[in-house]
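Structure provided below as structure tokens; questions to follow.
Note that one protein chain of the assembly has been removed; the remaining protein chains are unaltered in position.
Each chain carries a letter (A and B) given by its place in the written order, and its residues are counted from 1.
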Amino acid sequence: MRQFAISIRVRTRGRGVYEITREIAGWVDAQGLHAGLLTLFCRHTSASLLIQENAAPAVRDDLEAFFEAIAPEDEGRYAHDDEGPDDMPAHIRSALTQVSLSIPVVGGRPALGTWQGVYLFEHRRAPHAREIAAHLIGS
Amino acid sequence: MRQFAISIRVRTRGRGVYEITREIAGWVDAQGLHAGLLTLFCRHTSASLLIQENAAPAVRDDLEAFFEAIAPEDEGRYAHDDEGPDDMPAHIRSALTQVSLSIPVVGGRPALGTWQGVYLFEHRRAPHAREIAAHLIGS
Partner (left out) sequence: MRQFAISIRVRTRGRGVYEITREIAGWVDAQGLHAGLLTLFCRHTSASLLIQENAAPAVRDDLEAFFEAIAPEDEGRYAHDDEGPDDMPAHIRSALTQVSLSIPVVGGRPALGTWQGVYLFEHRRAPHAREIAAHLIGS
């Protein structure tokens, strides 16, 4: 059994989803394992991880509208607004989605379904440099 | 240290939860490990995984009502409706629940609490064949 780790950096251009499927699959492939377990961990409280449909851009727009509806940026709604009106909605979005994802590796590849893509979900309006800690164990 | 993998198939009869606790525990037991880590990964974007109370059917009805309330099937609400009015609500339900679950194995069994059951959560109205990638590592 062997293990590997890497820090994946994602530069965001503000709120929205950023696909990282290819980068992750490439890194897994490069380690030469046949079977194992891949873990991704988002090191932030105002960005998170999401597995969603990789084909339809409208899905991402609808997701964005959904989260805006349940955690709006209304002024005066939140006690915590140290970093602006998108600060607390960002924490709520993070709490409702994933901070970590564990994906089995089968035949040397993450066992994603045909339509599944892995995304970093940026919750802040401003661009940020985000970091995902990736871990792989297997043989 | 050894590892094992299997693909678990679940045939759903449309929207709702389907318990898979016994099947999973049986597979773990059959591998003969004493301690380790079990990972389940749902290979779909319109079904997900859920750990919930295994005793009270009313919990599942209330959960269903809750998700219908926050992500209703209103016509014209979503840009994405390629596969019908339950398409986008299904993606939202998936985003809000779990695509992967990691459960320690203790004494040869998944360390679920007394009242915890593992469920596949089907979000589409029509029956589907779903696939869960399971991975087990330990000794």
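Definition applied: a contact is a pair of C-beta atoms (placed from the backbone, for glycine too) under 8 Å apart; a residue touches a chain by one contact, two chains touch by 3 or more.
Bear in mind that the values here come from a model prediction, so they are computed numbers and not experimental data.
Peer 1: For review purposes, identify every residue of chain A that touches the missing chain, sorted by number.
Peer 2: 1, 3, 5, 37, 39, 41, 43-45, 70-71, 78-80, 82, 88, 91-92, 94-96, 98-102, 131, 133-135, 137
Peer 1: In the full complex, which residues of chain B touch the absent chain?
Peer 2: Interface residues of chain B facing the absent chain: 1, 35-37, 50-53, 56, 58-59, 61-63, 66, 70, 96-98, 101-104, 106, 111-113, 115-116, 137-139.
Everything that follows uses one rule, which is that only the chains that are shown with their structure count from here on.
Peer 1: Approximately how many whole Å separate the CA-defined centres of chain A and chain B?
Peer 2: 20
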